[in-house]
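Note that this complex is displayed minus one protein chain, with the remaining chains in position.
Let's turn to subunit A:
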Amino acid sequence: MTSCDFTEEPIKKIAIFGGTHGNELTGVFLVKHWLENGAEIQRTGLEVKPFITNPRAVEKCTRYIDCDLNRAFDLENLGKKVSEDLPYEVRRAQEINHLFGPKNSENSYDIIFDLHNTTSNMGCTLILEDSRNDFLIQMFHYIKTSLAPLPCYVYLIEHPSLKYATTRSIAKHPVGIEVGPQPQGVLRADILDQMRKMIKYALDFIHNFNEGKEFPPCSVEVYKIMDKVDYPRNESGEIAALIHPNLQAALHYESLQMELAICVWNLPPWVLGTPLAENHWSSGSTGHTNLLNS
């Protein structure tokens, strides 16, 4: 449960990032479109800046050039001495931190929306980094309600070791927007429409908040990261089995009973139609699966 005790200042500076992964095209094209014609993202009293974060990766339609930009925003990388020898994405992270941060300072942008796609069947997902951020939880509640009956899930990546240093983390209120399934390097009209709506509702919420609208207490169901599960691999590190068809077909965010859980189909000793061995994920509690095959 959250309170509606908003004592913060009005939101002023917002950025919308696309192309953090250069082959996740919805964000790339929305940002490029808004750079040409930003009418759709204007709201009175708000500065909304669309921005391509990894232009070289976008140019090559690849996830990244040297290293994943969306893992590069830790304080160690951001504090490194500027040098041509640094990986491209680390240099880029420093530039972005300078433009929209600095991270953890008073001058950083209020909100950054970072637009992503996944090949997984995750539908519309909002990614939350901090479970105490009442403002964002109210925003997410507003977006979910506005999108209904289209489902919209909230994925909480707050975890002592699994949380990662995202591009958006330099803002006071970082928002991840992940829509799928969409293949890398492909732009689908339906996915574009969904992401566009998520941004629209987010900006409407912020505008309403700034106008002094009251938002009553609400609660939001979130899916909190527990663990990451790798593929079974052979001695050379090559993938040795596939996501089981039962899991691949499941709507993500469906609860799995642990006894049946993640059954993995072993590759080498395989007889057509009959898995010879199945791996079961044993754990004490019911878990939800997330970000599969992405």
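Everything below uses one rule, namely that a contact is a pair of C-beta atoms (placed from the backbone, for glycine too) under 8 Å apart; a residue touches a chain by one contact, two chains touch by 3 or more; residues count from 1.
Methods note: contacts and distances are computed from a predicted model.
Participant: Going by UniProt, what is the name of the one chain that was not included in the view, given "NADH-ubiquinone oxidoreductase chain 5", "N-acyl-aromatic-L-amino acid amidohydrolase", "Dynein light chain roadblock" or "Trafficking protein particle complex subunit"?
Facilitator: "N-acyl-aromatic-L-amino acid amidohydrolase"
Participant: Which residue among A:151, A:183 or A:217 touches the omitted chain?
Facilitator: Hidden-chain contact among the options goes to A:183.
Participant: Looking beyond the chains shown, say which of A:9, A:214 or A:238 touches the absent one.
Facilitator: If we include the chain that is not displayed, A:238 is the one touching it.
Participant: Spell out, residue by residue, where the missing chain touches subunit A.
Facilitator: Subunit A touches the chain not shown through residues 29, 32-33, 37, 61, 119, 181-190, 192-193, 238-239, 242-245, 248-249, 265, 267-268, 272-273, 293.
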